[in-house]
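For this depiction, one protein chain was excluded, whereas all remaining protein chains were kept in their positions.
Chain IDs A, B and C follow the sequence of writing; residue 1 opens each chain.
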Amino acid sequence: MSRAPGGGKGAATASALSVQAVQPSEGPELVQLLTPEGERVEHPDYSLDLDEEAYRGLYRDLVMVRRIDTEATALQRQGELGLWASLLGQEAAQVGAGRSLTERDFAFPTYREHGVAYCKGVDPVTLLGLFRGVNQGGWNPRDKGFQLYTIVIGSQTLHATGYAMGIQRDGADGAAMAFFGDGASSQGDVNEAFVWASVFQAPIVFFCQNNQWAISEPLERQSRIPLYQRARGFGFPGVRVDGNDVLAVRAVTEAALERAREGSGPTLIEAFTYRMGPHTTSDDPTRYRLAAELETWKLKDPIERMKAYLSRSGMGNGEFFDQVDKAADELAAHIRAGCLALADPDPITLFDHVYAGGSSLLDEEREQLATYLASFEAAR
Amino acid sequence: MSRAPGGGKGAATASALSVQAVQPSEGPELVQLLTPEGERVEHPDYSLDLDEEAYRGLYRDLVMVRRIDTEATALQRQGELGLWASLLGQEAAQVGAGRSLTERDFAFPTYREHGVAYCKGVDPVTLLGLFRGVNQGGWNPRDKGFQLYTIVIGSQTLHATGYAMGIQRDGADGAAMAFFGDGASSQGDVNEAFVWASVFQAPIVFFCQNNQWAISEPLERQSRIPLYQRARGFGFPGVRVDGNDVLAVRAVTEAALERAREGSGPTLIEAFTYRMGPHTTSDDPTRYRLAAELETWKLKDPIERMKAYLSRSGMGNGEFFDQVDKAADELAAHIRAGCLALADPDPITLFDHVYAGGSSLLDEEREQLATYLASFEAAR
Amino acid sequence: MATLTLGKALNEGLRKSLEDDSKVIIMGEDVGRLGGVFRVTDGLQKDFGEDRVIDTPLAESGIIGTAVGLAIRGFRPVCEIQFDGFVFPAFDQIVSQVAKMHYRSAGHVKLPITIRIPYGGGIGAVEHHSESPESYFCHTPGLKVVTCSNPVDAYWMIQQTVANDDPVVFFEPKRRYWDKADVDTVTASRELWDAAVVRSGTDATVITYGPSVKTCLEAAAAAETEGRSLEVVDLRALSPIDWPTVIDSVTKTQHAIVVCEAPTYASLSSEIAARVSEKCFFSLEAPVFRVTGFSTPYPTSRIEEDYLPDLDRILDAVDRSLAY
Partner (left out) sequence: MATLTLGKALNEGLRKSLEDDSKVIIMGEDVGRLGGVFRVTDGLQKDFGEDRVIDTPLAESGIIGTAVGLAIRGFRPVCEIQFDGFVFPAFDQIVSQVAKMHYRSAGHVKLPITIRIPYGGGIGAVEHHSESPESYFCHTPGLKVVTCSNPVDAYWMIQQTVANDDPVVFFEPKRRYWDKADVDTVTASRELWDAAVVRSGTDATVITYGPSVKTCLEAAAAAETEGRSLEVVDLRALSPIDWPTVIDSVTKTQHAIVVCEAPTYASLSSEIAARVSEKCFFSLEAPVFRVTGFSTPYPTSRIEEDYLPDLDRILDAVDRSLAY
């Protein structure tokens, strides 16, 4: 019942247990179709062939999405929003993914997917309700194929997986897409979603925007190896794409969605990008990261490279760019006006929609609050 | 704000997103040092060189551990235990792992690690307390370097990881070892433990006994690929060892422990084995698996192959085997007598040890129950 | 009319739900081939296929989280949590997602999810297999919580729950799975949200639910031999509670005893005591007494009978109440 007597020692050759210690933020495996300088390049595995209008459309999307973000940030500073989670720098990742989704597909966002929301047809004004504090997200997810923002890190990846299992059971054509961040990759739920998706070969694409930071924590606090490699531990492919290259993101995401719809199961896409702004308007990134890092990433700006590409290739000229800017100005005006018009809800509505079928307990409390509020009215 | 107009399609070459669809229960990657026929074989990466006494010791351990199991099963059938979770078939995995652990190391078991408990010096009688229902595991984990049985699937893997982080912080030499099953690999906690262990390079060995079943669910419900491969998604090595080969298990586990103690981080070991019995004495495996499967695995019995090895190599003879059987008989008698002597606790002790520092609430309730119980005494 | 055990009544009820609505699916650990560790889903995978009766990977958060997605897609998932003590890995999904989705979405997203949980002690089990976690769910706005105490309710309540558009946690009194009764499978006896006066009486009201109902009925029978007339209310719905039935009874008897297995502190039994104390302030002749599990983790099985409310402890509380 105690330790075995004598005995030698087990031994392994050095190689058997060694793992390549890869820096999680580097590696040549990055899929790119457009260099930071706006030069179109080929990739052995992925290609994208769009018509001119579509390329221009992507540029337009990027600009519009950034404008939504800028305007919302301004509105927050002016006290019109309680909070804003900026997507600055992640426009290409979101537009590339968002434009890959079709009406058959259903996206499950975090709190930062304003660009995907835009692509899915959610009016940015509706989006602001949550950040202004007048609702928790005012759109109908089923109408838009776009679930409400999920704030609890990682939860939505399981919802997306379940939805994908539903598509399978309906014998339908389509796929689910789960958005999440680098930080989220550590959550149990995300890994359970990987297990489920793999076991059921569910039609789902896991789209991880690795923006290098989870609030103040760098990627090294979540993983020692590139995140896309997580997938291979669960038996499905992972791919890392340049998240600031809208063309590459679109090519990779469309391929993964197609694969999912065909019944070949999940894919993990790691869109390698950078959170240019603070985590949210409440955050102060100067406490934890160097300005130099930001400068490096400015050189990889997703909009600039697309603009350079359009200019070089002759698909876009000054007039076009001006048109887009003008459209963005109009969108900004729309957002501002719409935001200011978002009225505070009537207090008594706080009881609405707790249950689909109502509840005697709530009826009683609603009654109490109504009487109480009325007593003030009466006192006036 | 709606779908981009026109546009072509992203495409990936077939190879880019394909993953080798490996049957989770097969593969040539199995580390083996002893064939089912008891023939000693070489492995390029792992070797084991013990003295004769140690080989005999391992055989003895296997026999003793099986006898613990047989006796406990019998005691359960006779109503002396409420439940028993049999390890039948998993003796080599547990003895191989258990004998690799030194006093510096700390093991975190599930409810089935009776063999590891034995190696760690826990009296089997103490072990029975939980299954008899007189306590929840009567030993002192710190004395034994062996944590109490953990029933909630997967939880202990995080405890082990935290313990390993503690070893690091103490600057001590030693490692933690987390035991878990194939089913447990799906739990969020287990995957979070992988994240933590990898990020902190904690000195831990994850020892997964893949016994092919999680109650009635075959491995295919948990994974599409061999479980040891899960590790590579988290950036540390995984290895699959023949779990019915005590020598291979010991070699692999010692190597992994050594690696951990040296500061090279975690290893996942998948001990490929088979649960020969029911999940627990409450289970009826005939409802979900074929008898033929069991027959196949009987041919790989961990004790028989070790016996054959000792016989062939001349390290063991009839006399030795008889001695071992006699020792096992003695152990069985000890267990039986000890079990029957395990008295029911005094009801009032149900309030003991809820808190280290006591609680006014409990004092009140204890008082109430004492008075109440005394009223029956008085009434007699 | 059929004679069924409580477990079999659940099984038949689930079968009916699967037949009635093709969107109903069952998911959980070992619910398929094995038919569940308590056989509540026995035979259902065989008859409705692997797509509708799904053996899931071993992770409770995954079970509930994917059920949310399936519900968004239009399914009505019935999730089994194998034992009470294993619901906690799913707690986040239940509390922050299942309970809040309808509210968050201003009614756009309904989650008609049933979460079945065998609960309570008395079966001689090891740790985590005998708990009564209902209060956690009752305290969570957005959830509804029900429990059955007999085969008739089991048969009907499970169907009513599955057909309900809100997420409902359905607690099954595991030590009563083997209790038998005649079940009218044609007409439901009452609405899901109604409490039942399962025994009429005049001296005191015993308010209880789930596995304790039987114990309370036995206590009432014993009390009768001592000339005491106890009224027993089986709550059935734990959130929301059918207060009128409870309050009417206590107003009549002027004495109330709450009986359940869960620890007292900050629990559903606290709520019942608080509410009855408030609503029956002028009629109560004695404080509301609670006979519950103690404020300890569920103890080892060899002393669980001392932990669980039993006949004697209930009668003792009745005595104290009437003597107050």
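As a convention for this text, contacts are C-beta pairs under 8 Å (C-beta built on N, C-alpha and C of every residue); 3 or more make two chains touch, one makes a residue touch a chain.
Keep in mind the model is a prediction, meaning the values are calculated, not measured.
Screening C:Leu10, C:Val40, C:Val53 or C:Ala99 for touch with the missing chain picks out C:Ala99. Considering the full assembly, C:Gly85 is the residue among C:Gly13, C:Gly36 or C:Gly85 that touches the omitted chain. The residue from C:Leu268, C:Val291 or C:Leu315 that touches the chain not shown here is C:Leu268.
Only one residue in the set B:Ala54, B:Ile68, B:Ile167 or B:Val324 touches the chain that does not appear here, and it is B:Ile167. Take subunit B: the residues that touch the chain left off the picture are 106, 108, 135-142, 147-148, 150, 152, 155, 157-170, 176, 188-189, 192-193, 195-196, 199, 352-357, 359-362. In the full complex, the hidden chain is touched by subunit C at residues 61, 85, 88-89, 91-92, 95-96, 99-100, 103-104, 127-128, 135-136, 138-139, 141-142, 239, 263-271, 273-275, 277-279, 281, 286-290, 294-297, 324. Although one chain is not drawn, its touching partners on subunit A can still be listed: residues 82-83, 111, 130-136, 151-153, 183-184, 186-189, 214-217, 221-222, 282-283, 287-288, 344-347, 349-351, 354, 359, 361-362, 365, 369, 372-373, 375-376.
Criterion: only the chains that are shown with their structure count from here on.
Between A-C and B-C, more contacting C-beta pairs join the chains of A-C.
Taking each chain's centre as the mean of its CA atoms, A is the chain most distant from subunit B. Contacts with at least two other chains are made by residues 56-57, 59, 61-62, 89 of subunit C. For subunit A, the set of residues touching two or more other chains reads 188-189, 192, 195, 199.
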